[in-house]
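Structure first, commentary second.
Note that one protein chain of the assembly has been removed; the remaining protein chains are unaltered in position.
And now, chain A:
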Amino acid sequence: MRYALRKVGLFALTLWAAVTLNFLLPRMMPGSPADAAIARLSQNGPVTDETRAAVEAQLGVPDGNILQQYLAYLDQVIHLDFGISYAFYPEPVSGLVATALPYTIVLVGTVTVIAFILGTLLGVLAAWRRGTWLDALPTVGGSFMNTFPYFWTSLLLLFFLGYVAHLFPTFGAYSATAVPGISWDFFVDILYHAALPAVTLLITSLGGWIIGMRNAMINTLGEDYVTFAEANGIGGRTVALRYAARNAILPNLTGFGLALGGVVGGSILVEQVFGYPGIGFLLFNAVIGQDYPLMQALFLMITVSVLVANLLVDILYGVLDPRTRR
């Protein structure tokens, strides 16, 4: 319990630092959004003072000293008020993020969890049956699939299964004709559209989990406590799972934490290729459209989700490994 409290305290401190950095960094950059907009306008001709004042009024120029700005910013963060998007004017940033987030969490989050569980199980099996086909198939297959760049995999799947064979849709999160809402039809439609991007992500991330777990498990299989458990006649399944795999999974959890934290950042390329309206897609458009409020909100959210994922994994680690509690 002391361990968990310590971790939460550390989390709060890091969170504050991240939020503050997110406030400071844009202010340390030279220029401002208004300057960028005016620079673009000036390509077409001279910019009058009235135009400049208008642009600044529209984008909002910070007032008050830096401390007042900081307090106002904190107040906005707490109320999840990140202003109005430039690229999707006049949509509020929070609304845009709220719409995109579920898609990404469902797609990337589910795939990450499935890939971790499936890859770990296959890795355990490969190490336990080392040297048999149960080892060779996932290991060789996993490293083979890992060598594919995922945008290439996604293009291949899109072309053959989507464009040529017409088995799957090639764009979007749901059909143009579907009625968004809580209904069975819409749910099936969502799954149907998520299939190709999900398979792409699964194919490219599975191999890493298999190989990581296999190698960790082969190491723990050589540990004395495994030999001693066998010498005591403890059954194979217990030795494999509770002695070898149970210890081998610990270092992999850290990797899982990082992967989970990355979920909210989305998968920019995959979402872009499949036209999937998740966070990655949004971030891409924010960068293209120099949409500072949207970018700032997205960066903050990505940072926070990495921190939260790490906190969860840290606490889980404490539960699973008694040594970290002391």
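The working rule: a contact is a pair of C-beta atoms (placed from the backbone, for glycine too) under 8 Å apart; a residue touches a chain by one contact, two chains touch by 3 or more; residues count from 1.
Operating definition for what follows: contacts and distances are computed from a predicted model.
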item: Per UniProt, the name of the complex member that is left out, chosen from "Na+/H+ antiporter subunit C", "ABC transporter ATP-binding protein", "GMC family oxidoreductase" or "Succinate--CoA ligase [ADP-forming] subunit beta"; value: "ABC transporter ATP-binding protein"
item: Residue of A:22, A:85 or A:247 in touch with the missing chain, whole complex considered; value: A:247
item: Hidden partner chain, residues of chain A it touches; value: 223-225, 227-236, 238, 242-243, 246-247, 250, 320-323, 326
